[in-house]
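Questions regarding the structure given below will be posed in turn.
A single protein chain has been omitted from the complex, and every remaining protein chain is retained in its original position.
For reference, chains read A, B and C in written order, and residue numbers begin at 1 within each chain.
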Amino acid sequence: MQFLSDNAAPVHPKVWEAMRAADQVDAPYDGDALSARLDEAMGELFGAECAVLWVATGTAANCLALGPMCPPHGGVVCHREAHIEMDEGGAPGFYLHGAKLLLTDGEHAKITPEGIAAVIDPIRGDVHQVQPHAISITQASEYGCVYRPDEIAAIGALAQERGLKLHMDGARFGNAAAFLGEGAASAAGIGHVDALSFGFVKNGGMNAEAVVFFDPAMAGQARYRRKRAGHLQSKGRFLAAQILAMLEGDLWLENAAAANAAARALGEAAKSARGDRLLHPVEANEVFLRCTADEREELRGKGFGFYDWGAGAARFVSAWNADQAAAQQLADAIADL
Amino acid sequence: MQFLSDNAAPVHPKVWEAMRAADQVDAPYDGDALSARLDEAMGELFGAECAVLWVATGTAANCLALGPMCPPHGGVVCHREAHIEMDEGGAPGFYLHGAKLLLTDGEHAKITPEGIAAVIDPIRGDVHQVQPHAISITQASEYGCVYRPDEIAAIGALAQERGLKLHMDGARFGNAAAFLGEGAASAAGIGHVDALSFGFVKNGGMNAEAVVFFDPAMAGQARYRRKRAGHLQSKGRFLAAQILAMLEGDLWLENAAAANAAARALGEAAKSARGDRLLHPVEANEVFLRCTADEREELRGKGFGFYDWGAGAARFVSAWNADQAAAQQLADAIADL
Amino acid sequence: MQFLSDNAAPVHPKVWEAMRAADQVDAPYDGDALSARLDEAMGELFGAECAVLWVATGTAANCLALGPMCPPHGGVVCHREAHIEMDEGGAPGFYLHGAKLLLTDGEHAKITPEGIAAVIDPIRGDVHQVQPHAISITQASEYGCVYRPDEIAAIGALAQERGLKLHMDGARFGNAAAFLGEGAASAAGIGHVDALSFGFVKNGGMNAEAVVFFDPAMAGQARYRRKRAGHLQSKGRFLAAQILAMLEGDLWLENAAAANAAARALGEAAKSARGDRLLHPVEANEVFLRCTADEREELRGKGFGFYDWGAGAARFVSAWNADQAAAQQLADAIADL
Partner (left out) sequence: MQFLSDNAAPVHPKVWEAMRAADQVDAPYDGDALSARLDEAMGELFGAECAVLWVATGTAANCLALGPMCPPHGGVVCHREAHIEMDEGGAPGFYLHGAKLLLTDGEHAKITPEGIAAVIDPIRGDVHQVQPHAISITQASEYGCVYRPDEIAAIGALAQERGLKLHMDGARFGNAAAFLGEGAASAAGIGHVDALSFGFVKNGGMNAEAVVFFDPAMAGQARYRRKRAGHLQSKGRFLAAQILAMLEGDLWLENAAAANAAARALGEAAKSARGDRLLHPVEANEVFLRCTADEREELRGKGFGFYDWGAGAARFVSAWNADQAAAQQLADAIADL
């Protein structure tokens, strides 16, 4: 009964099946028939022209997406707790050749036009200070909270006004879209977002993420940089196969919905039992609860696995394969605390 | 009847099996039980202490191996036709932060102490010129030729004398070891080589290569750089599983031997028919033949797939799953040219 | 009557004289007789073995000093308002190949062991987070405040305990030393600090700063990186001449004392008139005053030049050539506000 993370969950059977079906030899790198279908498949999903690159990790996806947006001497605005700032081992500094992350705040690890302005307005437009070139938002956020379409539009409007590009880190994009329930295009802020890191690994895939450029002209540079970063796998067909399997019949949405449902159960239990236990609204597949060391011990004693979140809280993450019965048991245990 | 490349061949059934067996959840990244076994498994194979990192591609393996060997202001000596120089999209320049490849020559894309000295001796030891810090050799070479243990020892002696580190790009290490027939340690130049990029993708794996540091102290920095390059997969257990499956029962050697046998058949045919057709000795799984455009057309007309190699030659590569009957057919066709 | 900055002040006559005397041909780069005297001259000043490199700017000095302290995947702790973070156009990101500045707080732009710990203690020691490798402090700070020897010692002790290197940005080191009045070694935290950027440009020089490595082993790498950054001037003797002229007869200290005296006069006036006008203690050659737009207009109307410091404050900087009478006039004008 693990709620530690979604990042080590098993691979979905349909993904396995698609990978096995891709075993026969085809052209190497991204010259194969499956890779060739990605642009169109994503284009249909988002109802927008796009250029798609597969890569093995979310970190690589984020960095390759940001590459065409920000020169080495520039900066990218993001939340102070964004994954690119906190958990990628400095990868943006590497891929962007020393470009700087310009940190802003915002409730639930979501940023706002006001928060962005608070960071970039004081920057003098001279060469002594690093100038902003792009904004990166995370859908769903590090705290499992989801940008509403109008929130993305407002950030997009600011980006356009200031001449900034807009990137969306969608490591848990499926969970966000499942929560919003209005389709992929709406969750992705089509028309505002220039590139999306569309995550599959946490959602039933093995090791394939998609960088989706809604401005296909950006993809050319990214293809060179993918190779240069050692991310152009020679048997890339196995990555394309994963992505296509996830898109097929909206498996990505189905898996995310299952994960979300388990989290929602925990969230409901936490709310009903004690209103202030929830640190953040439960919108995607993560639940952050205030609970004491004793309470955590009690839950672990009942067989539940999860991470401490600082001294007085715990994080529970449900995956695509969440056992809804186990989730209910955990929900009950939380309610009983 | 494809002899285009070994880099897009199917995945070996035992590798598939091991990957499937790794599906159950375990710790993320490289904290899982399979990743934990790599150091020991490789240590046994090479009879030497080592620290092992999995990565998805040979390019990443080479660059992460070279990282601890060469500072940004330094240089790495390699063959003018080495993969790191010719075919990695400038990845060493990226990973080593602008360090320089110092190019030398040598028959069959193998380098020699004399060739290395010819490049580094003229370098003045002042700050105006990039100083050598490491040497990289390719086992087997870009032309499918194999360094003999004494050749590696001679390069190793020079490296030690000049204070240089020694890296071995073993994208086709299995094929080299199978040719030498003296075990992994001998083919890897244990005692001389500081790090080996041990390739599995071309030899029956899907997307797992091993960086093997024979100086385990080098691995610490490489672990940070792997993450920073977006190469630390969260379901790393699937990469570890591939590598362990390849080591199990020396599958890596068996696969390589099968590939080599097919290439040897072609080489024999080429030699018996016309002595000067072979551009390079056939030692691993690659065959480079002088043949005219007409001859290439004739072979393609018979259903054989391969790459042109410049205007007057062709390259044939056999993979672990080489169909020995097909190889014999091709050998006969070559003999009949 | 300019109090805008010290960074554009004239060159001291003795510096001009020394430069003229260096005109005759000597060996290029840093092979000349003047450059050869720097290590010894600085060694005498600090009473410690040191290796010295001249460079043209403080930004280059800081970055070359930090180079041997922090690998590309590492981090440097500094104050949130440090020059390297705020005013160097992202130079540390460039020179350190994407390494990260880890920002801490502290009154008067000085950092403390507690502030450093607050930043580095939460960093998990795993590859997902950028690890600290060095600390950088500014003597005097961006607000003209001076680290006392025991404050440096405390930071040095923490650095040693955590295995971090310690850098001092001494763009206004002279002003700090003049304030402390205990000699160069004490102001530089000899025994604790690994490298000092010793600034002369703001203190009567033209375009020469010194990077002083108290661990001479660090200098080797820095020499290569200076060349690689295009900072090895061929007529380097003119930079060495400036530095030697500044050291001769403690001109650096005399100039700084003159600048400090002018600032002290302003500070006294501000204190005597209205106790809370001073934003920071006046210790070096900078004065930060709360004053309204009207008050600033009044001062400017009387012919005083200075920068606004946000909406409700002003910054006055005095240089080595400060006209003490003018300073007193400004002091009177401040007292009269």
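FYI, contacts are C-beta pairs under 8 Å (C-beta built on N, C-alpha and C of every residue); 3 or more make two chains touch, one makes a residue touch a chain.
All of these numbers come straight from a predicted model, not from anything done at the bench.
Touching the chain that is not shown, out of C:Phe214, C:Phe238 or C:Trp252: C:Phe238 (per the contact rule at the top). When you scan C:Ala18, C:Val55 or C:Leu180 for touch with the missing chain, the hit is C:Val55. Of the candidate positions C:Arg80, C:Arg148, C:Arg228 or C:Lys271, contact with the hidden chain is made by C:Arg228. Note that of B:Asp6, B:Glu88, B:Glu142 or B:Asp194, the residue touching the chain absent from this view is B:Glu88.
Residue A:Arg228 is the one among A:His12, A:Arg228, A:His280 or A:Arg296 that touches the chain missing from this view. As for the chain not pictured, it touches subunit B at residues 72-73, 75, 86-90, 92-94, 96-100, 127-130. Contact between subunit C and the unshown chain involves residues 2, 5, 7-11, 16, 20, 23-28, 32, 55-61, 63, 88-91, 93-95, 201-202, 206-207, 224, 227-235, 237-238. Considering the complete assembly, subunit A touches the hidden chain via residues 71-73, 97, 127-128, 131, 221, 223-228, 232.
Assume only the chains that are shown with their structure count from here on.
Remark: subunit A and subunit C have CA centroids separated by 42 Å (rounded to whole angstrom). Centre-to-centre separation between subunit B and subunit C, using Cα means, comes to 50 Å. Annotation for subunit A: residues 88-90, 93-94 touch two or more other chains.
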